[in-house]
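One chain of protein is taken out of this complex; the other chains stay put.
== subunit A ==
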Amino acid sequence: MNWWLDFSSNAFIVAFYLYCASFISYAIAVAGKRWSNREPEAHTARWGKIGFAGAVLGWLAHLTFFFTRWYGGGHIPTSNMYEFMTFLGMAIMFAFIVVHLIYRNMLLGAFALPLVIILIAYASVFPSEVQPLIPALNNYWLKIHVTTAATGEAFFAVGFAAALMQLIRVVDFTRTDKAGKRAQFWTEFSLVVIIVLIGFLAAVFTFRGAGYESSFRQEKVTIDDNGIENSEVKEVKYSLPPIVAPYNSDTISFQPFLGIDKPLFESPSWLNGVNAGRKLNTIIWSVISGFILYGLLRLIARKPLAAVIHPHLTDIDPEDLEEISYRAIAIGFPIFTLGALIFAMIWAQIAWSRFWGWDPKEVWALVTFLFYSVYLHLRLSRGWQGTRSAWLAVIGFLVVMFTLVGVNLVIAGLHSYAGV
């Protein structure tokens, strides 16, 4: 590893801690308003400013990481999952800073920063070493396409954070009618999903820290495009204790965990994708550890988590949140269109001889685009502003994340770079 890359990783760690510090400041800004002998407004403004300063410094460190890695690695660091996810985190910070400067809402950071922290922690799950470019990726349109698309998506992410805030702000825990219960359930559910993601990260980093490993020998029968069957034996390594073994496999080594010394069951044959068994295992672990985490939080709080956050948001107008959410998406939409569709088409035309090929990743970029145009059109009609539109902003970001991560993990296509 060369000196620049070392420096770059250190800058990344600095950025990570600064983001965490910024998040804590924002949390204090939101939660500490009612602490005794304080002027609530002055308190929020003060800690909000500290939080924002931390965010900007963190972002500068993040930029340092990015450019030194670019210099040290010889090509722009956006060509594998680790690099792309860290870049997306950086872009979200950029979008957050822009939106913050427009609206100066001190609390947006309390929702945007955890998103970025989770994202770059997720990035660190993937191998972080610089890999050389394969020929198709070696083109300057790649840089332009990936960076603009990610910037557009980053604004959608900020729109998502504001929409989630809005939903928690307006959810009414005193209601007992059906619609009220439904709103409570789904708001809480969104938080559970986020906690499952944290559970995933906790599981991966805990077992990785403990050096856990088991491995299997899997025989895989593939049918190639000529319809000919090929059988191939390969080794699948697990870094989480295998609850699910790969389909059609034998154990090579199994490090026992909590008395479990063999996999509980085998992954079904119809799960395709590369390393489907291991991915299913990871999902099971994420859900288990996410629910444990959620259970603990519920035990401490003794009420739904949304009900814990809700009272701290009452000073903000939901209309302001809605405006922020919509505006972030409105800023992001043209950038996304340009980056994820138009630049993507230009690059595809140059590299693959066709501007559009219905590759799963392309289709999902289109689906994202169509989804947000539905959002924009629906907002033109009455009755689709407010909570409904906030839900659309939340779901829209799920579509974005599926396009970025889900497609690579579940469906393999031309774009599937290194998947874990």
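Keep this in mind: a contact is a pair of C-beta atoms (placed from the backbone, for glycine too) under 8 Å apart; a residue touches a chain by one contact, two chains touch by 3 or more; residues count from 1.
Definition applied: contacts and distances are computed from a predicted model.
Visitor: Which name from "ATP-binding cassette domain-containing protein", "NADH-quinone oxidoreductase subunit A", "Cytochrome c biogenesis protein ResB" or "Transketolase" does UniProt give the chain that's left off?
Guide: Checked against "ATP-binding cassette domain-containing protein", "NADH-quinone oxidoreductase subunit A", "Cytochrome c biogenesis protein ResB" or "Transketolase": the hidden chain maps to "Cytochrome c biogenesis protein ResB".
Visitor: Touch as defined at the start, partner being the missing chain; which of A:V130, A:V171, A:V192 or A:V394 qualifies?
Guide: That would be A:V130, which touches the missing chain.
Visitor: Identify the residue among A:F94, A:Y238, A:F333 or A:W391 that touches the chain left out of the display.
Guide: Only one listed residue reaches the unshown chain, and that is A:F333.
Visitor: Mind pulling the subunit A residues that touch the left-out chain?
Guide: Subunit A touches the chain not shown through residues 102-103, 127, 129-132, 134-136, 138-139, 223, 225-227, 229, 269-270, 272, 317, 319, 323, 326-327, 330-331, 333-334, 337-338, 341-342, 345, 349-355, 358, 360, 363-364, 366-367, 370-371, 373-374, 377-378, 380-382, 407, 411.
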